[in-house]
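Here's the structure we're looking at; comments come further down.
A protein chain is absent from this complex, but the other protein chains hold their places.
Coming up: chain A.
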Amino acid sequence: MKGLFKSKSRTPADVVRQTRDLLISADRSPDPRDTKREEKMAELCRNIREMKSVLYGSSEAEPVPEACAQLTQEFFRENTLRLLISCLPKLNLEARKDATQVVANLQRQQVNSRLIASDYLEANFDLLDILVVGYDNTDMALHYGSMLRECIRHQSVARYVLESEHMKKFFDYIQLPNFDIAADAAATFKELLTRHKSTVAEFLNKNYDWFFADYNSKLLESSNYITRRQAIKLLGDILLDRSNSAVMIRYVSSIGNLRILMNLLRESSKSIQMEAFHVFKLFVANQNKPSDIVGVLVTNRSKLLRLFADFKTDKEDEQFEADKAQVVKEIAALEPQER
């Protein structure tokens, strides 16, 4: 009977509390004597949808800030997020999507000008582990992945994921056969490596060796076209970011890296070639090129110059033409170095 009299008298905090109770009972292993189980699941899905409409508003009404704050505060006062994440596989598709959107929205809600979601996650970092390995589960990957991407908007959370053991798994997730999941993992990976500049720089400095060894062998030399294409684009974004300049100098001083980039320059794919050029130019522009790099560039000089001679973008691109002219000039002027 309770259901009949709801909504009017229920505050947003009531909705959260009821959701939590229903989650607790859903989280328990199924009790065969519980005849109301299905009813309770339906009630749970309705509650999640109601939280969503408080946070997002409806086609008729904009969300009310006070209601959002109240809901957020009650949500993080107890372990609702943990319950929601662990019960997610038991929900139907629509409720999973609603829950994902609720979690996404909560990451941005401020209570007394604090992002309390961030505080909660800092005390519950293990939840991030569950979300990351969610990519292993085809049915849950897109939901957990999208929650994860919202959570790493908080710098401390992104730092935790970067430094966790799970970071290595992204190199495999990006190449999962399901395109939608692989692309989602790639989007999260990119977010982790570009969003919080100082954290990223620190991570790359500390983890340079294994990270770029894996990046080269698993991503840039992957047999998968889309993996190579996304990886070379992201590499350019990382190396060209000013906050990563130390990492960039280190990367473009390695002859092994140069070889990989020269192979990418020879790809038949125009988009890969183009992105590879944006990284390759850094090797050439480096004012302190190690002698082995100069050696390789000199040995391949005529091939490179021929390649660049018919290297064109579809649309006119002044910046690209200027970069290319500079690279050609530098390579043409190189002298073999004696050491």
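Heads up, the rule we're going with is that a contact is a pair of C-beta atoms (placed from the backbone, for glycine too) under 8 Å apart; a residue touches a chain by one contact, two chains touch by 3 or more; residues count from 1.
Criterion: contacts and distances are computed from a predicted model.
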Per UniProt record, name of the chain withheld from view ["Phosphatidylinositol-glycan biosynthesis class F protein", "Adenosine deaminase", "TBC1 domain family member 15" or "Protein kinase domain-containing protein"]: "Protein kinase domain-containing protein"
Chain not shown: contacting residue from A:13, A:130 or A:183: A:183
Contact with the hidden chain (one of A:39, A:78, A:94 or A:122): A:94
Residue in contact with the excluded chain [from A:224, A:286 or A:300]: A:224
Touching residues on chain A - with respect to the absent chain: 41, 56-57, 59, 63, 89-94, 97, 101, 104-105, 107-108, 139, 142, 150, 177-180, 183-184, 187, 224-226, 229-230, 269-271, 314
